[in-house]
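After the structure tokens below, expect a handful of questions from me.
Missing here is one protein chain; the remaining ones are kept as they sit in the complex.
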């Protein structure tokens, strides 16, 4: 059994990592840290883990050696503890934003602080198997992308890679409330957030630079908080280059994702579920990707959906571990999602 | 115009008082207090008031004389400022729990602190027009009951007053999230509260003593937080005395509430909306009351529903003001609620 | 009292018309029609009307003369009965799509059927007071725009009229479930629709031609069904012409809507409620309009929100009536909306 630790295990991403790792047949969770809840049972803040574990939170200072450490701490905090974590474990899988951007100047611009470990940035491989599978098989340091970035990258990548789109891409992202974390303030009170459609980032969002970095597309992003706990849906509007039509778009998606275990192409002409919807993906490590084409206006709308805590975070992280360990890529990630839900 | 002030105006009940008073044709809101938001615009935390008012919050220390003061502060805080408020205004309408219980020993038992103004208790009349209309016409001090208590009292009163029930009454109350207030902690995060059915008071709740006090029935209360923002629904199960049947129960309700402007008897044999439901009452100063009878088991189930911020709080308070001022009782309270909603 | 009838009164728009007209101080509702529910009480399908009316549905064949008739029937049905309705009442306010488009060929293209009353089209004035107030003061036939169209037109109009934008506008509309009507099929089952983000019109929607007709902008529209019952939110992304900046955009909105009773400009730099959100507008005849500008990319995002049954339908209709009758424009439309909700 591989010995894994979760650093920052009291939040929602931490809980989801625990759920996946505790159910994973080849992993043993040896430690979970939380400063705030040190000494308390891990199934307190994560009641779905009752019966799965007797683990208690420990302070980070008590963390010993292990084979792999998953890091679910806030950005800016993470880069400060990373040198130490890298010394404790052979492999590090980080879910914060701190090691996602290759250029520390871009980090400073988007996150408003100077990067404190810029020398470590080149050692991290982006935790997105669909784009970086071969590198991930050998990667000891992995940085999992943001949930909305993952959705947008998987929607755009086949089009960009096939040269089917040109110019700016507008990304309209809708996200559920768990993305704000478990310690969020009044903005996330149920009475305020229930049924909301809150445009919290009208013309720019931090994830846009991740999308550009991965796809090469100039991106302009809008983000709206909607009623959902775990769902993310992204609509990407791009200009189709002259010549190709809907058939070429469909072929690009089919081709690109034919062998992907966790991406489904969903683009039907009719029916209730003809484009991707996050409602049926809760708990699943899936990203559904679809599209619509208006040839007369040379427009393509790429749509994708995922669970922000799974394929948009903890599940993606476990998929990267499976790759690195040369295990079956679906191991521990088989849950297909529920309908209705 | 009657000059009114709202003390504790930054919370949800405070906002609802402002909404009703700002739209009331014979009231002028002259001040609203908040320590935390002093100096800020009142339509900041209450965005539905945009365009209705230019008022800013002031600290309580700045409050001057007015005709009536509505108090929407936390319990235990309220009793400490009440002597001063009573000196500032001719009329006081309190929405906290501090002046609801006639006996300060019962208060100490249920709220865990000694009452600091027990000498003022006898001067308060319960703010429930359906039971105390004549006293309220002359009342300068009013204490509005709790939202679940109001619902249960209006459901039980006709049965109790007509001698139709006997023995213990079990009250199963379901309540939306706004009842927890605007500064609640992690328990009320959207991700935690959305779709919840949280039994937060399995066998005892503070409101039960208010219900007993008003109806004379021994009450055992269970309370569950459910998905709703404003709705309260209460199911009261009681034993029917020997003899009377469903017809007598119906007659008791019809008789009791025939002339009430804000209570509707809803007890149909079929249809989607055959018993009271809070969903259609948001914003309305209504309490819908209904019942079902099982004669073979001598059981009656009384069901009621209301908006916890309106008929369960601010609307009831304004109704009391209308009575005291000898204005039409419905003045400023005409909104009938929405369907669908 | 003006005698008003509602044709097609069993659906959600019909119910909302009844709510507003029954509470209107200068209107008497003399009839409400429904073929399906003829003979049944109007407060059956509309339980919020209990206590407000004893009206029963009648078949259309029984409808007699009245002063004004509001029509809430399905499109394509409406154009067939319109000649008869126009003979029964001095004024007709239609809420269907049948008289919104000036050109019957465009109607045929978007609705798939030949218009059966094209000769009546020129007699209808669009029921949007903010753009057509003077014409509406004299209009005996009014056609109220679609809910998403109203939101988008009010968001874009100040920019288009001031010449601040150029080129195609993309409209991203999110809409609640009541827009699908009260007789919708499996797609609108709660288990399917709850928490959904359903892109039902990825690249074209019928309302886009209404928006173009009113604003002169070429429009490309996407529509998504989200979790809400009554809310519509629209995001319009446009290119800012060279020269002007955020200040000019703000000035255009302020100027245009300064005196509008039912449009609020909501564009704050911070705070929970800094851009329009439909959650606080349920039941209110308001359209909140806001914007964000990214000068470096010459992009403006115009955001608007409304209740699809009120300012997006029945409320707009009553506002038109108030104008035509030379009554105060806010009469019967004063409800400001709820927060939280």
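A, B and C are the chain letters, set down in written order, and residue numbers restart from 1 in every chain.
One rule holds in what follows: a residue touches a chain if its C-beta (ideal position, glycine included) is under 8 Å from a C-beta of that chain, and two chains touch if they have at least 3 such contacts.
As the structure is a prediction and not an experimental result, all values here were calculated from the model.
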{"item": "Residue among C:170, C:188 or C:285 that touches the chain left out of view", "value": "C:188"}
{"item": "Contact with the hidden chain (one of B:36, B:204, B:254 or B:330)", "value": "B:204"}
{"item": "Residue among B:1, B:74, B:102 or B:294 touching the omitted chain", "value": "B:294"}
{"item": "Positions on chain C contacted by the hidden chain, ascending", "value": "12, 176-178, 180, 182-184, 186, 188-194, 227, 229"}
{"item": "Residues in chain B touching the chain absent from view", "value": "168, 170, 172, 174, 186-187, 191-192, 194-199, 202-204, 220, 222, 224, 226-228, 231, 233, 235, 237, 272, 275, 277-279, 292-294, 297, 299, 301, 303, 305, 340-341"}
{"item": "Residues of chain A (touch criterion as defined above) contacting the omitted chain", "value": "12, 15, 19, 23, 44, 46-52, 178, 182, 229-230, 264, 266, 271-273, 280, 282-284, 334-341"}
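Keep this in mind: only the chains that are shown with their structure count from here on.
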{"item": "Chain occupying the most central position, where position means C-alpha average", "value": "C"}
{"item": "Numbering shared by both copies at the chain C-chain A contact, with half separating same from different", "value": "same"}
{"item": "Chain whose mean Cα position lies farthest from chain B", "value": "A"}
{"item": "Computed distance of Cα centres, chain C from chain A, in Å", "value": "38"}
{"item": "Shared interface positions of chain A, touching two or more other chains", "value": "186, 191-192, 194, 227"}
